[in-house]
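Below you'll find the structure I mean.
Only a single protein chain was left out; the remaining protein chains are all shown in position.
Per-chain residue numbering starts at 1, and chain names A, B and C are given in the order in which the chains are listed.
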Amino acid sequence: MSFLARHRIVLPVVSLAVLLALTFWMQPRAMSYFGLNLLFNLAVPIALATIAQMMIIMVNDIDLSVGAFVSLVACVTATFLNDAPLLGLLILAALILSYAAMGAVIHALALPAIVVTLGMSFVWGGLALFILPTPGGAAPGWLRTLMTVKPPVMPMAVVAAILIAAVTHLLVIRSGIGTVLRGVGGNSRSVARAGWNVTALKALAYGLAGLFGVLAGMALVGLTTSADANIALRYTLLSIAGVILGGGEFTGGKVSPTGAVIGALTLTLAASFLSFMRLSPDWQIGAQGAILILVLTARLVFARRGGAA
Amino acid sequence: GSHLQDTSDKRIALSNNYAGNSWRQAMLATWEETAEQAVADGVVAAADAYTTSENQATEQAAQIQNMILQGYDAIVLNAASPTALNGAVKEACDAGVTVVSFDGIVTEPCAWRIAVDFAAMGKEEVDYLATRLPEGGNLLEIRGLAGVFVDDEISKGIHEGVAEHDQFEIVGSVHGDWAQDVAQKAVAGILPSLPEIAGVVTQGGDGYGAAQAFDAAGRPTPLIVLGNRQDELQWWAEQRDANGYETLSLSIAPGVASLAFWVAQQVLAGEEVPKDLTVPFLKITQDTLDEALASTPEGSVANVSYALEDAQEVIAAAK
Amino acid sequence: MTLLQRLSRPWIWAWLAAALAFAATLGLTSGRGAGELAYAALSFGAFAAIVGMGQMLVITLGPGNVDLSIPATMTLAATLALKVMSTDPGTALLGLGVALAVGLGTGLANFALIFLLRLPPIIATLAASLIYQSLAIWSNRGLRIKPPPGLADFATGRFLGLPNVAWVGLALALIVWVVLERSVWGRWLLAAGQNLRAARLAGMPVEAVRAAAYVTVAVFAALAGYLLASFSGGAALNMGQEYLLMSIAVVVIGGTSIAGGNSNVPGVWGAALFMFLVVSMLNSYGAGAGVRNVLTGTIIIAIVIAASTRRPGA
């Protein structure tokens, strides 16, 4: 088996490195503590949302409600968590639990996850509109401080990305329960036959997704200082793209948390890279599509080499 | 004024969150015109326009951060959210960048705001209806995109107006997402359950779709307040010629982008500019209809372009 | 056929839900406006049904297959068609040709990305849609050109009491149904969706089938865009936006299996009517945007649960 096929993480790392090198070349100012933070700080909530999506893809489902959910969390964070922290925490915990319940129901009733999450995206969106019919709210001070902290050596964004990747790698790849969860994606019948309660496992995976979704919403509010009901809708597609860019696959429980984080960084960087290119406004949108295709085309090389094995 | 500094080495960027309708396209066109001329005249060194692919505050925040990195001296901003960009705007101000927001303004105190009083616009619609329909009647409200600041403001103004003129009652309210086809669909869906409608209050751009929906349902065309789109104006002119239809059309002019450009230039030049400026909205009445229709390109939006003098006037008025 | 077997047909639920929403809306007016509402539902449902049927063919190809470029294709096809026609009478067919050619082009481009570059369809169509969007902006700068009067009359007109666009949607539904249920090509599509490798090893031309599905969805989207622009008096850059989630929703609410290999044409129409009627119902009851979204979501999930728990052996 080829080196690339064994280490699916190589490709995302190389794409990110190439893009980063090009960005530095075009915009040397970015090559600084300050520059890196500006380039990547908005990637932190995206990375967390991507991890949330990955938890669902890990068990062979797909979540079309991540964006709406993160928006709802952002609204809760900017209102309840700020005004009445205890109530806010309770609501966030309830949201995580409802995510877990959603996973359990999807499995117990053998429902297609894509439809249930599509329906839930309306529900989350509606709840967010209840809480914030018009943009507003304010980030809790501690959250704002946390997201704008200036650690020594490396900017917050980089530290956060490394931390997220490390924690989720331990959780999903190294730990025993993470292995079982990936097993659910690989062959849930075999996991069930080994005596596991697959409904509970799915609830756990969805609950973890909910947890990371909550973290994503909180991180986002920490950066933007306020929220609105539509604030993170595009995270749904971004998170799916991030998981795939990071070497994950839609089926079979093949996911890489490190790759997912790198995928999220790459997507964020790609957008910046384009704005440094100063394209005509007509083509700015299309160029984002083109660069997505380019980055993913590198997978082709990877697939060809790997396919030979 | 001679107290002003030279801005010929300054670079200005336009951060735009959405390009998906004719209003925004007209806005981008006006910006381009103004910018090209200003660069050619040596007023500024560059004035580049950037649009995000998705209408999302997060993406626009990233865009603003990139502009900081690129070393622009000023950022002219049509914001996706009045508050969610505050983090990025603050970062820009801290980096010494002048931020001027218009149309979609931001609440961050360090930025300048060129605001349209959207609530007043909503109220004016009802005030107008009150003059035309003194005995009142049922109103249908077509709103924009839920959860967006402008939608909420205009709607607030409309409701304020209805409270004031209690001969009116809003019997139905739908979200048309500022898209013709969505508005048409929403109106068609709610019409069967509504009593007779005397007037339709809109947020701009939905009038033609509403007229189509009334037509398809075989209902008499009510008094629809329009939003300056050329197709609306043309429909209005046709109706006027056919049966003397009379109404009012109002909206913010896309050319406000050029006003924002000049305000930013003035700030860079060292002019004392108050943080809050207002521009009037562009109103088209029965009398100015033909004139407006003649000057609006087919399929576009009625527009005015602002020059440096207009900006100076607005600034002086606010002082 | 017993009642239980009838209930086991997943598409029944979409139709039941549509009927309930219809009845609930009319409950408000004690029956007045039934004809109007049905007429509106058929008009607007037709667009959702047309794109939904295209999306259904792609979703039938199995997990991971979906076309996210439907809105962009609709916009691009409509923009170019209306630009070419430039409101001149007698150009309707030319415009139709342009729209269908755009659909063919985007469909082939999508499939090229999927097949040649081996991109996952979700990402490929998403990325490509950004390019189509740029093309639409570049070609017409968002100007709204009116359709030729004859075409506009056709799109908003009626025949035998039904809207013309609904006739188009019903004719397409019939064709899709026959192809899926009776033709060899339909069998190939259903087989490829269950197990691509097994279908290939059974001698089926699976790549041709996949290509055909991706081209068909794009052509359907282009046709829907052309009709919608003619119907609503011109193309707008954001005209297709709501059909992204809508196209997926009508497919899955209509009872098509998201796992692939199983599709359901009547369900798509039922779900398309339902999606219109439920919004109308909630609007009529004066529900705000928040309530409307929460209830829409809840009802979607309820339908899916109802449809799946009655399926024997599921």
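By definition in this document, a contact is a pair of C-beta atoms (placed from the backbone, for glycine too) under 8 Å apart; a residue touches a chain by one contact, two chains touch by 3 or more.
Following the convention adopted for this analysis, contacts and distances are computed from a predicted model.
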item: Chain not present in the shown complex, as UniProt names it (candidates "ABC transporter ATP-binding protein", "Succinate dehydrogenase subunit D", "Monovalent cation/H+ antiporter subunit A" or "Quinol oxidase subunit 2"); value: "ABC transporter ATP-binding protein"
item: Displayed partners of the chain not shown (whole complex); value: A, C
item: Candidates C:86, C:139 or C:183 - the one touching the absent chain; value: C:183
item: Residue touching the undisplayed chain, where the options are C:92, C:176 or C:199; value: C:199
item: Option from C:49, C:136, C:191 or C:278 whose C-beta touches the chain left out; value: C:191
item: Residues in chain A touching the chain absent from view; value: 1, 174, 176, 179-180, 182-183, 185-187, 189-191, 193-196, 252-254, 309
item: Interface with the undisplayed chain - residues on chain C; value: 182-185, 187-188, 190-191, 194-195, 197-208, 257, 261-262
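One rule holds for everything that comes next: only the chains that are shown with their structure count from here on.
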item: Where chain B and chain C are represented by their mean Cα positions, the distance between them in whole Å; value: 32
item: Touching two or more other chains - residues of chain A; value: 128-129, 133, 284-285, 288-289
item: Interface hub residues of chain B, defined as touching at least two other chains; value: 19, 53, 146-147
item: Touching residues on chain C, where the partner in the complex is chain B; value: 25-26, 28-29, 32-34, 36-37, 39-41, 43-44, 130, 133, 137, 141-146, 156, 228, 231-234, 236-239, 241-242, 276-277, 279-280, 283-284, 286, 289-290
item: Chain A residues touching chain B - in the complex, by the definition given at the top; value: 27, 29-30, 35, 38-39, 41-42, 45-46, 128-129, 132-137, 220, 223-235, 268, 271-272, 275-276, 278, 281, 284-285, 288-289
item: In the complex, chain B residues that touch chain C; value: 19-22, 24-26, 29, 53, 146-147, 172-175, 177-182, 184-186, 188-194, 208-209, 212, 215-218, 229-231, 297-300
